[in-house]
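Shown here: the complex without one of its protein chains, the others still in place.
Presenting chain A:
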Amino acid sequence: MNLKIALFGIAREIVGQSALEVSAPEGQSVQALLAGLREQYPALGRLSSLAVAVNNEYAEDGATLSERDEIALIPPVSGG
């Protein structure tokens, strides 16, 4: 399946674009997605934190992803 991942803030700058398409096996976990992205973009691994959001909620490491999900990479937030 193909996952479309929205990127924001420093994650967008590290990857160099505001969205990524990643091909992944069915039932790909959040953890596996993150591991793959960190391998491809080592600078992501140097951030204070990196979360994945699925349909506007923070996702647990073990959550599985589907093509229909709205997925985003969430670097450390700094609002306020």
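The rule is short, and it goes like this: contacts are C-beta pairs under 8 Å (C-beta built on N, C-alpha and C of every residue); 3 or more make two chains touch, one makes a residue touch a chain; residues count from 1.
As a working rule, contacts and distances are computed from a predicted model.
Visitor: Out of "Molybdopterin synthase catalytic subunit", "Carbohydrate ABC transporter permease", "3-isopropylmalate dehydratase small subunit" or "Protein RecA", what name does the UniProt record list for the absent chain?
Guide: UniProt lists the chain left out of the view as "Molybdopterin synthase catalytic subunit".
Visitor: For a quick check of understanding: of A:N2, A:Q17 or A:N56, which residue touches the chain that isn't displayed?
Guide: Considering all chains, including the one not shown, the answer is A:N56.
Visitor: List every residue of chain A that touches the chain not included in the displayed model.
Guide: 6, 8-10, 13, 46-48, 53, 56-58, 70, 72, 74-80
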